[in-house]
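The complex appears here without one of its protein chains, the remainder shown in place.
The block that comes next holds chain A.
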Amino acid sequence: MKHLKATTFLIAAALAAPLAAQEAGGRLDIVVQPEPPSLMLGLVQNGPTQLVAGDIYEGLLQYNTDLDPQPLLAESWEISEDGLTYTFHLRDGVTWHDGEPFTADDVVFSADVFLRETHARLRSSLAYVESITAPDPLTVVFQLKEPFGPFISVFETGTMPMVPKHIYEGTDFATNEMNATPIGTGPFKFEAWEKGSFIHLVKNEDYYVDGLPYLDEVYYRVIPDAASRAVAFETGEVDVLPGGSVENWDVPRLTEMEGVCSTGSGWEFFAPHAWMWLNNREGPTSDVRFRQAVMYAMDRNFQRDVVWNGFGTVATGPVSSKTNFYSDDVTIYDYNPDKAKELLEEMGYDGEAVRLLPLPYGETWQRWAEAIRQNLTEVGINVEIDSTDVAGWNEKTSQWDYDMAFTYLYQYGDPALGVSRNYTSDQISKGSPWNNVEGYENPELDEKWFSAATMISPEDRQTAYNEIQKEIVDDVPVAWLLELEFPTIYRCDIKDLVTTGIGVNDGPRNAWIEK
């Protein structure tokens, strides 16, 4: 049985951060797009909110780019041999931004009361939890009903942010006035928010890691137009363009500028995975041969090289190669239009039109839809592009009103957290665009997904997931496209900007500027 325990050297490494070369001071201007609706991370967990609030709030653990858990608010932890008891030992001397001490009571309140009510994604993991208790102010115990393999991966800031009990207990969380001036334990404190312009964070002078953060202040700049964001970087108004801030065709131009660096790292924990939902319920897409034909008809290397400017990796199946328990021992769907035509002929496809719903996230996605339509047209599939806005996309996908629909989702480090939700039949439910929207039903595989989630040994889980991936790839419940890569573009004098598996969401914590 594996014991996961933070060893002393890990803590030492984290605490020994200030080295002679690293210089304190300075300001970073980072683009945030679109403007977050709120910075209260316990209530809202969309991308922009995580980007900004990831500096204000913290979870018990952080994860490196190999997805290994590292200390954050918890300095060490133990997992019992039966996989049912998780004991966390909190750092001593941590305070909230308003000066109140952070204790185990805050952890119990956050996980058991606040987030259970507000955080849908965490709620499905908390379903495995029997009780959360605080035997002393610096110890928290999570007692599980049954083992849950990926449980150690749910303590990341965006998944289980710690919120202050003394501010929220007994209030209506959604309308608490303090949501406007968030209080966390993180390296930066909320200072001001000029709606439509910028969010200003300042250094937390009382941060519990000596010397951190190095930066004095961070401005998150709201610039709604993609071309204007590129200009803002070119003219020096902003220093960091987080992944997805500019259109892909601007990326080479910007990264070729002098003194500009870029990295695709920092997304490992999320591993954004893109695919097209194929409606398994009706029409041509309900036939597995049609779905396989779609896979063979697509030139995904071309899509990556041209539409995505070379960023990304062709996906082999439901699990990203960056996520734990990935396997490439599956049927590989290379570009093979002849094979696609054969399959279509075999099923007797009569040219019935299929509606393709692009993701309304900008020009790149629109072009991607056009590239795929061209590929599919070449093998004789009749495709109609059915464009809509974000709200329309949400409605059409969550109400199953589509034939093929683009999407991409985060995997959160583990197939049981971010993959199985799209394929098991208990996840077929109207109203959500994030579950088994395609309507794929395979009771045998359902069992395998469930049992792989509750295994304790990573070796057993790897074997189980290998088998699942092999089988599901043949069924093609959805058409997997690319493991997306969103490069972060920044000025090279900014050091240590991306140091963890959640990228710039916690970048300013360790970042410093070389003078």
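By definition in this document, a residue touches a chain if its C-beta (ideal position, glycine included) is under 8 Å from a C-beta of that chain, and two chains touch if they have at least 3 such contacts; residues count from 1.
Note that in this section contacts and distances are computed from a predicted model.
Trainee: UniProt names the one chain left off this complex as which of "Peptide/nickel transport system permease protein", "L-serine deaminase", "Ferredoxin--NADP reductase" or "MoxR family ATPase"?
Mentor: The UniProt record for the chain left out of view names it "Peptide/nickel transport system permease protein".
Trainee: Going by the contact rule already stated, which one of A:123, A:145, A:253 or A:281 would touch the omitted chain in the full complex?
Mentor: Considering all chains, including the one not shown, the answer is A:123.
Trainee: Looking at the full complex, which residue from A:37, A:310 or A:362 touches the chain that isn't shown here?
Mentor: That would be A:37, which touches the missing chain.
Trainee: Using the definition of touch stated at the top, determine which of A:225, A:474, A:493 or A:514 touches the missing chain.
Mentor: Checking the options A:225, A:474, A:493 or A:514, the one contacting the hidden chain is A:225.
Trainee: For the chain not shown, which residue from A:142, A:349 or A:410 touches it across the whole complex?
Mentor: A:410
Trainee: With the missing chain put back, which residues of chain A would touch it? List them for me.
Mentor: Per the touch rule, chain A residues meeting the hidden chain are 27, 29, 34-35, 37-38, 44-47, 119-121, 123-124, 174-175, 179-180, 194-198, 200, 217, 219, 221-225, 227-228, 231-232, 234-235, 237, 388-392, 394-396, 398, 409-410, 421, 429, 431-435.
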